[in-house]
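My structure is below; once you've seen it, I'll send some questions.
Left out: one protein chain. Kept in place: all the others.
We call the chains A and B, going by the order they appear; numbering starts again at 1 in every chain.
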Amino acid sequence: MWRYILNRLFWAVPVLFLVTLVTFTAMKLTPGGPFTAGTSGRPLPPRVKAQLNEIYGFNDPAWKQYLNYMGGLLRLDFGPSYKFRGRTVNDLMFQGGLLKAPLSVSAQLGLVAVGVALVIGIPAGIVSALKQNSWLDYLAMFVAMMGVSVPNFVLGLILIWIFALTLHWLPTYGWGETPLQAVMPALTLGTGGAAFIARLTRASMLETIRADYIRTARAKGLRERVVIWRHAIKNSMIPVVTILGPLLAAWLTGTFLVEYVFSIPGIGKMYVTSINDRDYTLIMGTTVVYAVALVFFNLAVDIAYVFIDPRIRFD
Amino acid sequence: MISNYRRLSILPLLAVVAIALVVAACTPAPPPPPVPTTPPVVEEPTTPPEVEIPTRVGLRAVDDFTLEITLTSPQAFFDSILAFFTTYPTRLDVINQFGDDWVLPGNLVGNGPYVLSEHEPQDHVTLTANPNWWGAPFTIQTFTQPVITESSTMLAAYENNELDVSGFPSAELPRILEDPVLSQEFHILPRPGVYYVGFNTNRAPTDNFHFRAALASSIDRRNILDNVLNNPWREAAQGVIAPGIPGYQGTDTGFAFDPAAAQAHLQLYIDDTGQTCTADSPCSFVVDLWFNQGNEDVLEAVAAGWTENLILTDADGNEIAAVHATTVRMEWAVYLETLDQCNATPDDTALCDYNAYRLGWVMDYGDANNIVNEVFAPGSPFQYTGYESAEVSGLIDQALTERDPAARAALWTQAEDLIVTDLAITAPIFFYDRQGLIKPWLDFEFPPFGAAFIHEWGFVEGVAVPVGVPEGMGVDTIRSGSTAEPPTLDQALATDTTSHAIINNLFAGLYKYEPDGSITPYGALSYEVSEDGTVYTVHLNPDAVWSDGTPVIAQHYVDGICRMLNPETAAEYAYVMYYILGAPEFNSGEAVECG
Partner (left out) sequence: MGYILEVKELMTQFFTQDGVVKAVNGVTFHLDKGETLGIVGESGCGKSVTVLSVMRLIPQPPGKIVGGNVLFDGQDLLKVSDEQIRQVRGNKISMIFQDPMTSLNPVLTINQQVSEALMLHLGMNKEEARQRTTELLQTVGIPQAEDRIEDYPHQFSGGMRQRVMIAMGLSCHPDILIADEPTTALDVTIQAQIIDLVKRLKDEFGMAVVWITHDLGIIAGIADRVAVMYAGYIIEEASAGELYKNPRHPYTLGLLGSVPRLDEIKTDRLVSIEGLPPDLIALPKGCPFYARCPFRIDRCIEENPPLDAQVYDSDHRAACWVDVTTGRPI
């Protein structure tokens, strides 16, 4: 198992290298540099532009800029931000520490959303499967269908309209001041996932409860509750866990919109604004952080398999 | 199963990378850049040819409370610049101690009414009253500026009473104007500035005055404001000097919307250029109009106006000549880069294949110099018309040194007439204003230039604040939404409204703008100008102290201006201080001392 983990981590290195190379190339090919427009929204005087290009090493050939960047990256130095003068990318991405750094904020949002998705999705899927073809099943699957089809931001705006503008129950924006701020973003992000998980759980559960070993369990005289909880759920969760890794990854990208709509200072919002700002180093930094996070999530899910499905061993 | 899953999970990773690629792919490729030689050197418009290079920048701390500023020549508008943020004092000791981190809460030392107490990037900035404030006491103890990037979310937060001050998405304007509550909280405030179309004078057919005049006369500005922007209160612009600025001429300059006159100009252009246009072989003139994303509505209306109004017919009503406007929309950075490259190599016709472009200018201070000279002087880096005019340059030089306000305004007026009427290098469209939603319990004011002074705000007696609002709202706190994270809180580097909304309250300049556009003493008590008009002696307020309690002295102002001019700072607004003796040279890295 350790060998497997080390192996995966080893292979992450060329993947990350490729990510930086592709991103860097894409940025260099993108017309319009970071110092074309001043932050005032006016053209930057040529003299200032020349000064900035000198300060940030833009006069070097592209390969040298890349090597310089990679050299810094090896020391975990993501370089200076181009938009936020005087701030480094490290400042922007990690400032605020464990609780308030953008990556941490996104992770908190992601976790709450995963929680929402699992807490809603799994029971809904199980109930649907157990009461197959009942009105409960139809209702749950109709809602799930809606949940899958309604785009995140539309749901977000609907929630704002209901809970902020009409009922005045929940705050509209921000993160970390009050738990109430988490409600709408987590629901927005989580319901899509909940719907997806509910459908997956239902399908998986339907398959599981027809399995021979469930009949075996019943033949032992076990109560239905025990049959479901002990024998069916863990088995039916295997496909759900399988999809959880890619889903978490999708959520990371999904948080872009949710963080944007609810103005949550996470890394998704930072990523979007850094692209708009042409803040090359911040784009690179957030991309690398994303890539690392994805590798990490994939690994974590792989490891989770071992615990849920004894048939899998990494030898 | 594992291998399957791994293949699946690489997809989102690729998606992340793909986003960067898509940005690259979706942005229209600019024409190939010119072969880089040396960095393009554009002569700064206001740098008079200096034979003798001074050895020191004209800044001096005569004593702790007397600041002396020497200009290259008498610049009569310079008092306006005393109220500009480029003159903020600076504590070099703090900057040296903390390096780039000097702008963080706890480190930053300012001389304004507030101190920086919280700054969480992408989330909010919070200012609290400066305990060492040396001015009059004030009501608002806390000022928070949360970052709400999505403007419809900001509007929702405002309607949910989470914000005192808010912007809004322009699509919501009709609803705001109809809403019984919001319409009362919607405010229009002056913000002098002009939105205009410039003409490329190096490319046919806009290289001809009559053709430009025809284009300028066939823009129905009123219709655009009333029906396209839904801003009927805004003033259509014929000149570039905004209302409220000395020299403003209203409809006495430029070209009004007049299709008949426009067609007459088009005929004159045809005659001028010796073309024959008949019903059998009608002439067709293509005008390429460039603009950046977000201006589709206005510029498509402008283009439509040109195409619809500029049709010539013969006596039988057969079309003999027509203008066809085509529009090219670009992303902002790409747009500016392309225009910039074009300005650097004006003869490159392949690169500069535009006839008209759009830009805007919001004024920094209350003198027409800021627009007529700094933007529209021949060779200015802020316009892309490529025009030359010794006459305009001469009038600008005269205006700069003219110390009588009325005479100076008259000179700006003459220069404006040349730019918009006689030469018609630009067709102004409308004048800007400042629009926002402000809760009824706030007693607010905005100066026409720069950001609000929050310590001068208060609360309206008798206006109740709804229950359940965030703590302090309506009592001693203001929350004002911002769509962007302030790019920097370093006063030498900040050039945007978001940063200035903060910095304006952390620092006090020599003078400050009042809502009526006049300037009043702030960090200074008074100033006097030498006989020849080149030396400004400013007497500082000896009561002024920094937020750490140390006195504000003249050297701090010298340090601030010198830091801004230092080429290593690469400050965007350094050019505003170029009227100071030796400043352009110092900023260009020549052997000139400052400090």
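Please note the rule applied: contacts are C-beta pairs under 8 Å (C-beta built on N, C-alpha and C of every residue); 3 or more make two chains touch, one makes a residue touch a chain.
For clarity, every value in this text was computed on a predicted model and none was experimentally measured.
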{"item": "Chain not shown, its touching partners among those shown", "value": "A"}
{"item": "Of A:V22, A:L73, A:V183 or A:I308, the residue in touch with the unshown chain", "value": "A:I308"}
{"item": "Touch criterion as defined above, residue of A:A140, A:A217 or A:A293 at the omitted chain", "value": "A:A217"}
{"item": "Selected from A:K83, A:R202, A:H231 or A:R278 as touching the chain missing from the view", "value": "A:H231"}
{"item": "Residue numbers in subunit A that touch the chain omitted from display", "value": "210-213, 215-223, 230-231, 234-235, 238, 308-311"}
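Going forward, only the chains that are shown with their structure count from here on.
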{"item": "Centre distance in Å when subunit A and subunit B are each reduced to the mean of their C-alpha atoms", "value": "38"}
{"item": "Subunit A contact footprint on subunit B (complex, rising order)", "value": "1-2, 5-6, 8-9, 11-13, 15-17, 19-21, 23-24, 27-30, 39-42, 44, 100, 103, 120-124, 146-150, 152-154, 156-157, 159-162, 331-340, 344, 359, 361, 381-382, 468, 484-485, 487-488, 490, 493-496, 499, 567-568, 570-575, 587-588"}
{"item": "List of subunit A residues in touch with subunit B within their complex", "value": "15, 19, 22-23, 26-27, 29-34, 36-53, 55, 83-88, 91-92, 95-96, 100, 102, 157, 160-161, 164-165, 168, 171-176, 242, 245-246, 249-250, 252-253, 260-263, 265-266, 269-270, 273, 275, 278, 283, 287, 290-291, 294-295, 297-298, 301-302, 305, 312, 314"}
